[in-house]
Every structure is written in structure tokens, then in C-alpha cells.
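With one protein chain removed, the remaining protein chains of the complex are shown where they sit.
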């Protein structure tokens, strides 16, 4: 298992007229944290992988909104990668507010895709070499 | 069951550097369609309900991304309300591209909330009076 | 001069906690209207031009916010192209609310850019052939 935490500060534009963070922004918070988790776990950046011809679009997204988030709060987004990635990469998320209350849980399924053919492909070797040590028993 | 369709045209800003619609925008497409479905099924607008002191935040969101969407496509977002709303409102979504291919399916759970107390509440009477006829057997 | 009008319905996610449309969305409204204006004036779509290797990024943006816009309002975005495009395309905007009050004025300067070299270039011939008749005296 690989676990990584990222801080995200709520932007004013992310609030809506209910006075809370609009739900569509949580997918962005997941993405920011996932990108950092990707790099921390593998030692390669997402943009270098994309430059090398492999993309990582979403197949599935799930969110549960437990408590609202508010403007200017610094949220902690925890990414949990519980299984070694294959053609698919599963990431789970837990978001905590400044009072350390769990306010959101989520899950995404991503798929490695060849940029040319737009077909699913194996993850790049340098990515797998980086992440494997975190999943050995 | 109540079914409603809305057209949404993909904005340039909704694309990302993969050249496809960024996944976070699907939650916005659901919301646009859900708002229209809300009004079509009940005869009242969402904003009139909010002005009357009841809000409808999200509790859960699920999406499956089957095919990409592209800039300037006119998507059809179908909302399906399969059960009579209670304190919770469940809406399912199907998004079709111009070739009538199903490109995305989703599900949201919303909850009626009193704007003052921020606690769950029964849906307003005028909303229920409007939707009930669609669910009688 | 070429003038074109587009309707845009305010999305819930576009509001912020002041209860009005967040100012960053006006650039999106301009873009939606400009894209339609582009097509109406030239007979070619923006995406066909991009597929042919010419892009149209922004060089300058100016906005004045005269009155707020609110959720679910249908705004009218008027594009005014006052001069024949050259390497640069100047577009002015007027946004009206449902009461026909002018709520926003804006201006953008765009530049035709070759997708390969990323350098400014002349607008495509099929675009210019389409727009020229609107600017003859």
C-alpha cells in the first residue's frame, strides 16, 4: 500500500451560493493529490509520462460528501493506493478539514492509455519500477 | 419514473490537454440537466425553492466514463428519477454524444436541507405535489 | 461590422458565496459567444480551423462588471467584430440580463497561431473569404 497526503487551500471561486465548496471541485482535489501521489510513489512525474506517450484518463469516479468544506480552509487530501497498478490504477481518497474531521471519501479508477492508438496499455516500465517496492510483502 | 433530456454543448474551456472533456465537467452536466429535470417534474424552479429556504446539496456522486467527449459536441443528458423523492432525491444520468453513443453513466444522491438549520428536511409540499403524479401506479 | 448574439444560461456552479456569478466565468461566456460568432461570420467552425493547424489563443482580455448576474438567468452575449481580422482578431462583448440591462462589457484580442511553430500567422483563407463580405463598405 502507498499513502500520500497533499494540502489544498479552498479557492473563493470554488464556493457556490450555498456558501460551501461546490461538489464538482472534489474531483479536482483528488486530481491534485493523485498527481503528487503518482510522483511520490514512482519517482516520475505525470507530465514526463505523458510526454513519453502514455496518458491516464478516468474510467470511474465515486464520491461521498460527509461534511461541507468552506472558503480558505486548508484541506488534507490523503491518497491510498492499495494494490499494485496494472493497466488500471485504483486510488482511494480521504479528505480532512482543519479540525481533522473526515469530510469526503472517494475512489477513482484510471487506465493507462497509449496516446497514439488511444487504446489501454501496460504502465511504463519506469513507473512500475518505481512503485513495485511499495507493494512487496 | 420521470425522464427528462437536456442538451449541453461542450465549451472549449472544458477540454484538457488530452484533447477531451475533463472528467470534472460531467458533474456540471449532471447538474444542468438535474435542474431542468427538477423544474420539469415539479413545476417549481430550484431557485424558488432555495429562496423559500430549502437547499439540495449532494451526498453522493458516481460516474462511469465510457467514451470521451470533444469540444463543441452537443451532448444529450438524460435524467432518470426512478423513485418518488423523500428526504433524499436519487437521480441517474445517461449522456449520449451526437452519434447517439452512450458515453457516460452516473448517479447522484441529494438531500433536502433546511437553509437555516442546515439539517435534512422533508421536500417542500409544492415540489411533492408536482412530482407525485409521475410516480403513481 | 459583424454582430452576433448568443444565449447563455447561468449554471449553479458558476455562482460563488456572494450569491452572484463569479467573475472568472465571464471569460467563458465571451468564449462561448465568440465561437458561435466565429462560425456565423465565416461559415467555418473553430474546431475545423484547429484541425487544419491554426489555433486562436488570447493576447488580451478586458472586462467591466456593471451589475451582477444570478443563477439560472438566461444572459444574452452580444459579440461585435468592428474591424476585418488580420493576424489579430478583436472582439467586443456586451452582456444583457433578462431585464435587458447591460451588466458587463468586455474586449478580447486574439491571435492566429500556427499549431506546429506556435508563431503568429495569417488567418486561414477560408476564414477570410467568409468574413470579408461583412466588412466591405
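Note that the chains are named A, B and C in the order they appear, and that numbering of residues resets to 1 at the start of each chain.
The rule is short, and it goes like this: a contact is a pair of C-beta atoms (placed from the backbone, for glycine too) under 8 Å apart; a residue touches a chain by one contact, two chains touch by 3 or more.
Just so you know, these numbers come straight off a predicted model, no measurement behind them.
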Absent-chain contact - pick from C:23, C:88 or C:134: C:23
Residues of chain B in contact with the chain not shown: 12-13, 15-20, 22, 24, 71
Residues from chain A at the interface with the omitted partner, ascending: 9, 11-13, 28, 31-32, 35, 45-47, 71-72
Where the unshown chain meets chain C, residue by residue: 17-18, 20, 23-25, 27-28, 31, 50, 55, 57-65, 68
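Following the convention adopted for this analysis, only the chains that are shown with their structure count from here on.
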Computed distance of Cα centres, chain B from chain A, in Å: 25
Chain B and chain C, separation of their C-alpha mean positions in angstrom: 28
Between chain C and chain A, distance of the C-alpha-averaged centres to the nearest whole Å: 34
Contacts with 2+ other chains: residues of chain C: 12-13, 71
